[in-house]
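Removed from the display is one protein chain of the complex; every other protein chain stays in position.
Here the chain labels run A, B and C in written order, and each chain numbers its own residues starting at 1.
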Amino acid sequence: MDFLVPLFVVVPLGGAFLIAIIGNLARGFGRYFTSIVFAFLTGLCIYFMLHLEGPVVFKVGGWELFESIPIAIYMVIDGLSIYLLLIINLIGFLSAFYSISYMKRYTAESHYYTLFCLMTAGMNGVVMSGDLFNIYVFLEIAAIASYALVAFEIEKEQLEASFKYQVLGGVSSLFILLSIGFLYWYTSTLNIADVSRMIVAGGKREVVIFTQVILLSGFGLKAAMIPFHAWLPDAHSSAPSPISSMLSGVLIKAIGAYVILRLFFNMFAITYNIGMVITVIGTLSMVIGVLLAIGQWDIKRLLAYHSISQMGYVILGVGIGMLVLANNGDRAVATLSIAGGLFHLFNHAVFKGLLFLNAGAVEYETGIRDMKKLGGLSAKMPVTTSTSLSASMSISGIPPFNGFFSKLIIIIAAIQAGYYVLSILAVFVSIITLASFLKVQRYTFFNRSGEEWEKRGKQVREVPFSMCFSMIVLAILCFVLSTLIVPSVRDVILTPAVDVLVKAGEYTTAVLGY
Amino acid sequence: MILFILAVFLFLIGVYGVVAKRNLIKIVIGIALMEYSVNLFLILVGYVKGGTAPILTEGMTKDPFVDPLPQAMVLTAIVIGLATTALLLAIAIRIYKKYGTFDIREIKNLKG
Amino acid sequence: MKGMTIIVKKVTQMICGVIFLYGIYIIVHGHLTPGGGFAGGAIVSGSFILLILAFGSEFLALKKEETGSSILESSAILIFLIIAALGMVIGGVGVFFVNFLPKGTIGQLISAGVIPLFNIAVGMEVAAALLTIFLALLIYRDEVLK
Partner (left out) sequence: MELLLIVIMVLMIGGAIFSLEARDLLSAVIAYGIVGFGLVICFLLLQAPDLALVQIVVETITLIIMIAVILNSTREETEHGKGRRSVVFALFAFAFIGLFLYFFDRTTRTLSAFGEHTLRMSKAYLQPGAQQTGSANLVTGVIFDYRGYDTLGEATILFTAVIGVLAVLRLKGRKEKE
């Protein structure tokens, strides 16, 4: 099984290069090839998930330890990595399939599919890397591809959003590189496991804290946590809809939240202060994100603000777990809290991806994104309406859907850990989210007052098959993911990922092998 | 020590340029300056006193080498910087075509 | 774009070939002397850019050139990936990025296994990439002026 590990990067990269070459000759090639690539990768993820026992370590170039120092670049696939890989490639497959119809209206489709493959390859590379500088390189691939994709429609709004995104993204990347420089100065090594060991041995606390602050601001910018969120609403609402769903659903998690978790749990020792900072940032994002979303009338902008808020839940859940672990509290509470956070991460990818695809379908048919001008679409677009309804109920935490369970777990964990204020805030945010999505449903699909599209004389009908298919699959996933609370399913998918974070100290030994 | 502080100072000047300047080209320059300073910082970290460049030649004396790993990292970082700058400039010139100015405030005004 | 004066053209004519050859030299000797694929590729593309700047672009079918250099670039990086992935087949043990060719004597031109091949692939990629960016800006400019 080990030799299959590089395929997660090689296949999408090879796909991107092939599309760039053949796309010039045969126009429709990229359209179908991308979906094939991601279907294959999703299958590979499932195969890995079913057969994974402990972390798989792949040494690129086959260089073994030298005087017990790791010198090769390590690819590490453990429970958390494979969990993220599954999310990335699943959402990637559905977005790519959705794009088949959606992107036919744009020029230069082969460029689009090339960039799409590159972005996903970058994210795959980040989540399975065990090397600091390698993380930086692949993070840049994903980021640069996403800058170009945000500007893909090359109108005023898109260009401006992309410029802002690029400037802030570039600054955050350089902060990350600077902190990698600090860590190299201190430890003279880049392997995460080895760095972790050197930090423990060195014991220079001040240097570590300084580095942590810079790293957190760098990755906080990438994850659009609240003091650093300025770029997200513009960028995510300007991109073509399948890309919005990739950006909101996957990218901010893979190159922002995931790396924060990996570095602050597995590389640095867990401390109470950092746990506190992460919890506070998560809470702020959760509350302020939803407050900013209330006043929005642009449907994609509203969804983008909700992304900040929902990512706040993820960070909050993990942060509470970190606090409990740092206090040597009850491990069961920490496990529950982290499980809630990671569970919500998957759920958010699914329902936010679906909501953006719905918004794309509405825009595809009517050409309007302003909710005041929409309305009465429920009769004309039944599939879009019903899938959107299930996603809305899921994001606002209505019982049979997956969002309910993950939020419930986070709230229960917060109460058990003694953070009553946080649990009340979480409930409060959930209620506002519900109100906000009632507004979306009412004005977009059910209200009959606006109907600007009718005045413009547009023939509105249901969207083509490939778009419907992706939306239906995601809507089904909104139900099916609720089964993650069933122990036998959870043990395969969620528990390995949670274990990586709860038993944070074991990462080093497992990777280095001594 | 003073060398490291100067490198970080250059980095902060770049940050200042990005945050304070209102001209798109100036912002691009600010990011490029940050890039340079980080590159310089990494190379400063990897320097060994009296070391020579890590290239084997005939009849070499027993000097120590400087650390080749930061050099490999910086080579990568230079190319990444080139890529970022090129994409930023492409978008900046596109924005100029649409708005007729490089000034952020005027762009905001024109957007209304 | 218009060309420059006759003096510039003459000088460019004389030095352009030298620059090009120097770029090739840097690429090929990447494993022996300072430099390598990145520096050499950038120098090669520099020689082309110099030619275009001096002689102007009205004699060129820019769009065709751009497509051509873009395809060259993609092929070069695909070759890079294939050489890297070949290790998974030839290396015997399924290792990515293995140096599967014989190493030879250190200091010889033909040595270091696959490293010269990587250098050449990267050199092609960088040269074509920078040329493509330049041509894209040039085409955009011409279209805007029209």
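One rule holds in what follows: a contact is a pair of C-beta atoms (placed from the backbone, for glycine too) under 8 Å apart; a residue touches a chain by one contact, two chains touch by 3 or more.
Computed from a predicted structure; not experimentally measured.
Interchain touches from the omitted chain, evaluated on the whole complex, reach A, B, C. Here one chain is not drawn; of A:T120, A:N191 or A:Q296, the residue touching it is A:N191. Checked against the full complex, the one of A:L7, A:I22, A:V207 or A:A326 touching the unshown chain is A:V207. Although one chain is not displayed, its contacts with chain C can still be listed: residues 26, 30-36, 38-39, 42-43, 45-46, 49, 53, 66, 70, 73-74, 77, 80-81, 84, 96-97, 99, 103-104, 106-107, 111-115, 118-119, 122, 125-126, 129-130, 132-134, 136-137, 139-141, 143-144.
Interface residues of chain B with the unshown chain, by the touch rule above, are 1-10, 12-14, 16-17, 19-23, 25-26, 28-30, 32-33, 36, 39-40, 43-57, 65-69, 71-76, 78-87, 89-94, 96, 101-103, 105-106.
Chain A residues in contact with the hidden partner, per the touch definition given at the top, are 13, 16-17, 20, 60-61, 63, 66-67, 69-73, 104-108, 111-112, 114-115, 118, 121, 125, 133-134, 137-138, 140-141, 144-145, 147-148, 151-155, 158-159, 162, 182, 185-191, 194, 198, 204, 206-207, 209-210.
Keep in mind that, in the parts below, only the chains that are shown with their structure count from here on.
Taking each chain's centre as the mean of its C-alpha atoms, chain A lies 28 Å from chain B. In whole angstrom, the spacing between the mean C-alpha positions of chain B and chain C is 23. Each chain gets one centre point, the mean of its Cα atoms, and the points for chain A and chain C are 36 Å apart.
Residue positions of chain A with contacts to 2 or more other chains are absent. Considering their complex, residues 53, 55-56, 58, 75, 78-79, 86, 90, 93, 97 of chain B touch chain C.
Only residues 2-3, 6, 10, 13-14, 17-18, 20-21, 24, 58-62 of chain A touch chain C when the two sit together in their complex.
Listing the residues of chain C that touch chain B in their complex gives 33-34, 38, 106-107, 126, 133, 136-137, 140, 144.
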